[in-house]
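One structure below.
Apart from one protein chain that is not included, each protein chain of the complex appears where it belongs.
Then we have subunit A:
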């Protein structure tokens, strides 16, 4: 096996190493699963890391209630097939309990509200490590994130006081009440994830592929008109287009792109040629230049 010659293989080896460190260093780890391609990739890596044993930690989905239906169906099938344990916590419950308030207006989204539900769930299960699929190439603030990123009791990220990470050594020592966010695919780019999905023949939800959808245009972006949670003004005209999604976050803040890519190899080809970055299709980052950093300081993933 000459695993160190290929670029994807070296990223895979690194990610498996990180996931194993989590299982070895923490009492109660959890893998945060969104149903998106990055977390599906993480699940594959976790399965590989512990074969032939089972993945020694559960998955947890913070459900905004605004997920694409395909994502939820896919999630349930995946955990069933792999025999994984799944925990679901709902943003709707946090709203009903009065812990958070639903946003209103044109750009209303539940993306920010997830943070409260997530922090509550971490406390409920006493999770000490949360594995997530964030990548450093996604956004400028993420580029400074560590692989093991310590969060205080309030889930906050102190970007000026991060632990240095040298060589392969990951320091997972924490105090009671703290937890660590772990990012095994930190060094992967969007194209790397797609190439890996292609190479490994990993199944992903259908909305990642080109399909006909009723949409409307706003701010130069394409929004789904098929789902009620996406706010639409009456004058915003509904048209049908061949589109796919590059991310599958909260429907209300995830825009589609025009695409004819109906297979994984065509998607990879399209990403290779693409000149719009992935987060360009996430409206919540565009709210302000420092949007992501602010959300991270508050405990967002």
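Basically, a contact is a pair of C-beta atoms (placed from the backbone, for glycine too) under 8 Å apart; a residue touches a chain by one contact, two chains touch by 3 or more; residues count from 1.
Definition applied: contacts and distances are computed from a predicted model.
Per the UniProt record, the absent chain's protein name among "ABC-type sugar transport system permease subunit", "sulfate adenylyltransferase", "ATP-binding protein of ABC transporter" or "histidine kinase" is "sulfate adenylyltransferase". Touching the missing chain, out of A:7, A:101, A:212 or A:235, is residue A:7.
When you scan A:70, A:120 or A:165 for touch with the missing chain, the hit is A:165. Summary of contacts with the chain left out: across A:63, A:137 or A:250, the touching residue is A:137.
Across A:49, A:78 or A:118, the single residue that touches the chain missing here is A:49.
The set of subunit A residues touching the chain not shown comprises 1-7, 9-14, 16-17, 20-21, 23-24, 47-54, 136-137, 140-141, 143-144, 150, 159-160, 162-169, 171, 173-175, 186-187, 189, 191-192, 274-277, 280, 289-290, 293.
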